[in-house]
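Heads up, one of the protein chains got dropped from this complex, but the rest are sitting where they should.
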Amino acid sequence: MPDITTKITGLTLRNPVVLASGTVGYGPEYAELIDYETVGAIVTKTITREPREGNPPPRLAETHAGLLNAIGLENVGLRRFLSEKLPEAAELPTEIIASVAGGTPAEFCELAGAVGERDAVRAVEINISCPNVRRERRPVWDDPEGTAAVVTAARSATKKPLIVKLSPNTADILSVAEAAVGAGADALVVANTMPGMRIDLEKRLPALGNVTGGLSGHALMPINLALVWKVSAAVDVPVIGSGGIATAEDALEFLMAGATAVQVGTALFLDPGAPAAIVWGIREHMRMNGAETIDEYIGLAREEKQRCTEKIAAD
Amino acid sequence: MPDITTKITGLTLRNPVVLASGTVGYGPEYAELIDYETVGAIVTKTITREPREGNPPPRLAETHAGLLNAIGLENVGLRRFLSEKLPEAAELPTEIIASVAGGTPAEFCELAGAVGERDAVRAVEINISCPNVRRERRPVWDDPEGTAAVVTAARSATKKPLIVKLSPNTADILSVAEAAVGAGADALVVANTMPGMRIDLEKRLPALGNVTGGLSGHALMPINLALVWKVSAAVDVPVIGSGGIATAEDALEFLMAGATAVQVGTALFLDPGAPAAIVWGIREHMRMNGAETIDEYIGLAREEKQRCTEKIAAD
Amino acid sequence: MPGQFVHVAASEELTLRRPFSVAGVPRERSLDLLVELRGKGTRTLAEQAEGSSVSVMGPLGNWFSPPREGATAILVAGGIGVAGLRYLAEEFVHDGRPVLLLVGARTREGLLDGLMPRPNGGITLELSTDDGSTGTAGTVCELLASHLERVENPARVYACGPPAMLKEAAAVALRHGLPCEVLLEEIMACGTGACRGCVVNTKHGYKTVCSDGPVFDAAELLFEGGPYA
Partner (left out) sequence: MPGQFVHVAASEELTLRRPFSVAGVPRERSLDLLVELRGKGTRTLAEQAEGSSVSVMGPLGNWFSPPREGATAILVAGGIGVAGLRYLAEEFVHDGRPVLLLVGARTREGLLDGLMPRPNGGITLELSTDDGSTGTAGTVCELLASHLERVENPARVYACGPPAMLKEAAAVALRHGLPCEVLLEEIMACGTGACRGCVVNTKHGYKTVCSDGPVFDAAELLFEGGPYA
């Protein structure tokens, strides 16, 4: 029986498939549809200090092989998360990673501290990458210094594993990744959604009430996969891949590119059974190929590429 | 009969459908398959000062609703372009826009001057956005000053309409766009491909010899559409939309988002008749909706959105 | 329950499922859907060979409230909106409640003849078309208004159809002091309340169509903003 557990600094997951923030709510919403025993962990909806109403509808639009969402971080706020949502989530038979987002380093500090001190929270994920909220020209996810400030603040508030979720919407993810790791991140999620839009030709209006939203799903996969390849070569903390993963093959591409675990989001909507099928498929692939641990896959494509390059050089 | 001509500063196109650089070679390669009378213009393959061999194969990989290419700007170089390729392209019954790329502002100046002085060249497109060539951390397409330097240099060398092709791979396309316009760009193409990759699970290797390539096709459309919306609101030169356009509906989304014309690339591979079908479809849409000129579509979604916002505010 | 919907994986090429109202429950473990062809999802469904299988999630969402005992339920459907009310009508008829069903469309072709609830003792069916090609000429809301002038012991209005029609139906009902429940449509991702994607604006903030709805008391809705403006 292949060993499918994977380690994210300070946290061992029974398998590398994690459900992505915002796609399973706080967890119980999907309890009838997903067997949580089959997934490594879930990341709860990103919460903010105060409750947020979110963006005006429509908030969703389908695109070719993708989905745009402009939820606008609707969430119940820190207080209700701690008092209502987290205790419910804690009952689920999986690990809970709490996602938080603030407007300032101080808010990140408060949020990370408050969720991090709860036993039910096994790790804190900080979301610096939601394209639906901030609108500055150089947003924090593209700004190594801003990122370092936020991560430093969150790091000071909790000893739990601290995961930083990056954005694909930058020309220089390496500098941001290095800043996050330098400031104490234990792991990185690579990456969140890309900004995108659609126009509803009948209404002659942007399909989303917020005009633009975040692109997720299959369409996003090659973009985020390239970033995982890049980041995982440059930092020495685990990278969790995210973006369009729907099948075991997709997940294996991310692992071979250098991811230590993967997050599945949009694929749940078409098939809530996707995470279990992915876990099953990875295990089958290991069995067929005689792999004993997940580690044998992590970064395999880089090793093979290296081998080819050396072979050609030697010829 | 609706008037389907469109104006890009200094250049009137018989219709707004332009064939994108790199996808039709220098033009003649597709002469048996595309009726060039049906397209507004073609942009020739980006040429560099010296001939380039390009990247090692494999250079192509299909993704969900998309294509990755890592051609690496293989081209015949300026001299052969001028002596062989351009005279052949000039025979085609459409307008020729020449695309050039250099490593330094001086090279851009030389290239823009050399192609711009040819009668057959109706406009010069400068490509600052090819993800397969440069590898700096902050590439020129993400750097307003670098962009301004390159555009200023090219501008000084030609009086022909100067089109600058931006990259979607930046968190701040507005600053780059403004820099390009400030330095004399007559129009912008928004935008080129996004960096992406795939892994070949059988070979356990990156599918592309170059590891990463540029993502084009349907998958890219929502990303570039959002950028067209953003850029066209901020600059006062025409914006040419590019990214995943395959049907008249796709093209209309770009026009309504603010594009003055569109470029079609990847869609040609599945259907060389796509450009003609797009032109036909736009004309039909105009006829059905009583539109008399293309101008009525350009930015229509923004106007409608404005109207809605005002209406809600007034209620 | 009438008002609930199922979430259907129409095609593996699509990213989202497609929600459809339960339009009838002919027998155990079986249900009717009435599907209007709109885009790729509904087209793919229509192309399925008879006997082929699709993945269906549900039933999901809340349901319509029963009317006062003995009073007449007034069902108002615009176009394919009849799909959202058909099961309700059948259940009312089955329970022996008087039902007035008003169905409108732009033209005669918009009225889905064979698909109306099975005619039966307790049901009165009236049609309208904007162009007068069948039934009363005018909108179904005008038809509703004229009926509300004279119907005896009306209980409640149940409406399903395009946004503008719902807004108007709700206004007509309210003018006559009648409660009105509407079945709303929004694009959905999860269908379970998890993603917060399918919200509509109400007096108590945004509510999800998939789990707070799809049935809403019209008095709670803010028809401004969003598609219901």
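When the chains are written out, they are named A, B and C in that same order, and each has its own residue count from 1.
Assume a contact is a pair of C-beta atoms (placed from the backbone, for glycine too) under 8 Å apart; a residue touches a chain by one contact, two chains touch by 3 or more.
Just so it is clear, the structure is predicted and the values come from calculations on it, not from any experiment.
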{"item": "Hidden partner chain, touching residue among B:61, B:163 or B:197", "value": "B:61"}
{"item": "Touch with the omitted chain, as defined above, among B:3, B:74, B:88 or B:249", "value": "B:74"}
{"item": "Residue of B:77, B:113, B:182 or B:209 in touch with the missing chain, whole complex considered", "value": "B:209"}
{"item": "Footprint left on chain B by the chain that the document does not show", "value": "22-25, 29-30, 32-33, 45, 53-54, 56-63, 65-67, 69, 71, 74, 209, 217-218, 266, 268-272"}
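We take it that only the chains that are shown with their structure count from here on.
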{"item": "Smallest number of contact steps required from chain A to reach chain B", "value": "1"}
{"item": "Computed distance of Cα centres, chain B from chain A, in Å", "value": "32"}
{"item": "Chain centre separation (chain B, chain C; CA means) in Å", "value": "45"}
{"item": "Chain centre separation in whole Å, for chain C relative to chain A (CA means)", "value": "38"}
{"item": "Junction residues of chain B, two or more chains touched", "value": "308"}
{"item": "Residues within chain C bordering two or more other chains", "value": "225"}
